[in-house]
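Every protein chain but one is kept in place in this view of the complex.
What follows is subunit A.
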Amino acid sequence: MNGSPNAAILSAAGIQKRFGALVVLDDIDFAMNADEAIGIVGPNGAGKTTLLSVLSGAFPPSAGTVAFRGGDVTALPATARCRLGLVRTHQVPKPFSGMTTFENVFVAASHGAGLGRDEAYEEALASLKLCGMLGVANRRAETLGLLDRKRLELARALAARPTLLLLDEIGGGLTDGEASELVDTIKELRRRKIGIVWIEHIVHILLQVAERLICMDAGKIIADGEPQAVMADPEVVRAYLGGGPK
């Protein structure tokens, strides 16, 4: 592993993803440091979630490579990447419906983080508390509402003890109050030195956390840099705010 403080913890080179004739990701290059918090924005269909899936190992890219913590992980499945510390949440929550909230999170602590029983209990309880879910710990996940399902995605990912967390629209559909709680939680993760990649449509929430912003459109990265500069970029304004044709 590279010991230099500025070495990229996660990088992707020449990523392409095709579904049949449809090109969803087109030659993406991306690199981030361990201590970064990156926001990803872009119109629907830009390829944001697909990029997250390729980075997390949910499916392999059609071309290109992904490296994490200094090693090529392109061929590694999501399970192995999670155990290395690269963990994602899902845009459409995927709870373990027949298990309780606690059990959902416990699975991640014992398998993702590889903890023994008692440590896994503590980790799971700490994640639930951080996400405000202790009160519903014994509820079957299928009985949870959307907000709690979104929180559960976050709590479960956290219990796997990530070094880098990939968040896919966990703020969607939240009220302002709920969103500010969520931002507090994510700021706490930043204090714990967890790197963040966060896809979000609600830009003003995102900008409270993101120190760097990436804008995607039609499978390409069209802007990447300091958030205010990216939001002011004419191409971003046109693509993201649904302006006229290019």
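FYI, a contact is a pair of C-beta atoms (placed from the backbone, for glycine too) under 8 Å apart; a residue touches a chain by one contact, two chains touch by 3 or more; residues count from 1.
The working rule: contacts and distances are computed from a predicted model.
Student: Which choice in "Long-chain acyl-CoA synthetase", "Branched-chain amino acid ABC transporter permease", "Sarcosine oxidase subunit delta" or "ABC-2 type transport system ATP-binding protein" gives the name that UniProt lists for the one chain left out?
Tutor: Cross-referencing UniProt, the chain left out corresponds to "Branched-chain amino acid ABC transporter permease".
Student: Given that one chain is not shown, which residue among A:Gly14, A:Gly135 or A:Gly225 touches it?
Tutor: In the complete complex, the chain left out is touched by residue A:Gly135.
Student: For the chain left out of this view, which of A:Ala8, A:Ala46 or A:Ala120 touches it?
Tutor: Of the listed residues, the one touching the omitted chain is A:Ala120.
Student: Among A:Phe30, A:Phe68, A:Phe102 or A:Trp198, choose the residue that contacts the chain missing from this document, as touch is defined above.
Tutor: A:Phe102
Student: With the missing chain put back, which residues of subunit A would touch it? List them for me.
Tutor: Touching the chain left out of view, subunit A contributes residues 56, 58, 77-79, 82-83, 87-88, 90, 94-100, 102-104, 106-108, 110-114, 117, 120-122, 125-126, 129-132, 134-135, 137-138, 141, 156-157, 159-160, 181, 184-185, 187-188, 192.
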